[in-house]
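Only one protein chain is missing from this complex, and each of the others stays in its spot.
Moving on to chain A:
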Amino acid sequence: MTQSLLQVRNLRVTFPSRQGEFHAVRGVSFDLGRERLGVVGESGSGKSMTGRAILGLIRPPGRVTADRLELDGESILNLPERRMRKLRGSRISMVMQDPKFSLNPVMTVGNQIMEAYRLHAGGGRDAARKKALEMLNAVQIRDPERVMGAYPHEVSGGMGQRIMIAMMLAPDPQILIADEPTSALDVSVRGEVLNIMDGLVRDRGMGLIFISHDLNLVSKFCDRVLIMYAGRIVETLAASELHNARHPYTRGLLGSLPRLDAPVKRLPVLQREDSWRDGGVGTTTSESA
């Protein structure tokens, strides 16, 4: 087992609502090493909230509690905003779903990457410019000089996402949290962006948390997969073992996907059970029909 970069124990995220407290994340625990960890679930399962809680991005009145939330042995739970800002970007970074909304529309791509880099690594403009060009090269943008001077609306979605990755990886973080990084992209571009991200993460020995609703994608791209349901982890699997999943929820999800190689008249529909809300694997492994 590789040494863990991030330790999460009993992470909870709650929001007050008119009907009482709403528990978005209910006791999530895992360790992240230098690996690619997939977090899969449907909307409302708490997967994005888990990512945001780690980065300290849950705003009041939302509340984050945990028995332990440690980055490299150092607690990062509810740090004051000033200290969290130092960590964010330089040690943990996040790539969001849609580059259209996460890049600044009125700033050139080059200036944005340079700003992100200088904020964390310091250094002069020339060094930052060199680094930005180097990063754009690393994400396989063919004409980095031109792209540096372009505004976000002048680049395609796939290129925008590669720019986001370049920006997030410029300060050399230890952990990258990617929240549905390819959902807004076309299939043919998706593979390319994933390969680039994979290469960079691997070369730098980073830990990657890959949040996605797409089981097949995660099983191909990650080492290990957490499956979340209603704010809990219901099953943890090696990605290669996904198709031997035991939890009825995971199996139901896999079964409800239409497949080109296995046509069916009607798709099996997931019958949700209340017991899934409470249990992990082992409590509800009875064979379902």
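Methods note: contacts are C-beta pairs under 8 Å (C-beta built on N, C-alpha and C of every residue); 3 or more make two chains touch, one makes a residue touch a chain; residues count from 1.
We adopt the following convention: contacts and distances are computed from a predicted model.
Considering only "LutB/LldF family L-lactate oxidation iron-sulfur protein", "ABC-type glycerol-3-phosphate transport system permease component", "Glutathione import ATP-binding protein GsiA" or "NADH-quinone oxidoreductase subunit D", the record for the omitted chain gives "Glutathione import ATP-binding protein GsiA", by its UniProt protein name.
When the omitted chain is restored, the residue from A:D126, A:D143, A:D203 or A:D261 that touches it is A:D261.
From the options A:H23, A:H213 or A:R246, the residue with contact to the chain not on display is A:H213.
For the chain left out of this panel, the touching residue among A:R88, A:R190, A:R232 or A:H247 is A:R190. Residues touching the missing chain, restricted to chain A, are 42-43, 157, 186-191, 213, 215, 252-253, 256-261, 263-270 (touch as defined at the top).
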